[in-house]
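I have a structure I would like to understand better, so I am pasting it below and will then ask my questions one at a time.
As you look at this complex, bear in mind that one protein chain is not there, while each of the others sits in place.
What follows is subunit A.
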Amino acid sequence: MLEVFFESKRGFSVRSFGTGTHVKLPGPAPDKPNVYDFKTTYDQMYNDLLRKDKELYTQNGILHMLDRNKRIKPRPERFQNCKDIFDLILTCEERVYDQVVEDLNSREQETCQPVHVINVDIQDNHEEATLGAFLICELCQCIQHTEDMENEIDELLQEFEEKSGRTFLHTVCFY
């Protein structure tokens, strides 16, 4: 969701990842998700769900989401398997935040280059995702406009917290 938003509108260089062991999409009941491993392409997922219950997955917007996703990249990526360096990592759920931080800390330090990890709790439904996306976008813009991110990010986050009424988690890890 964020990827689409950013790439299309604001010109940030963004990539998105999952952190679990599998990709989980909602199924017919909360305890029956559709599970795929990270090698499955969005296209394959799309066709699978289409076959299973076209009406359900159209109605809850999952097919639309997959369709959109496939235009950005062929398959989901797993964060832990990615060796790239980032300046800022944003997560939308505390659990994911924990996984990211744990993964980064378990890697051996090489360059000591810092990366900031920020978590904003966003509920996993379409409405919240939209609102959250706007918030994150705004945050990123502000960060981009700082002259010295490392120095100013702390204060910036405090301001954002007050303005939006949400709490963020923030830490720094080193590559």
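Here, a residue touches a chain if its C-beta (ideal position, glycine included) is under 8 Å from a C-beta of that chain, and two chains touch if they have at least 3 such contacts; residues count from 1.
Methods note: contacts and distances are computed from a predicted model.
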item	value
Name of the absent chain as recorded in UniProt (options "CBPA1 Carboxypeptidase", "SYMPK protein", "Integrator complex subunit 14" or "Regulator of G-protein signaling 6")	"SYMPK protein"
Hidden partner chain, touching residue among A:T21, A:N125 or A:Q158	A:Q158
Missing-partner contacts on subunit A, residue numbers	98, 101-102, 105, 108-110, 112, 114, 116, 148-154, 157-158, 161, 167-174
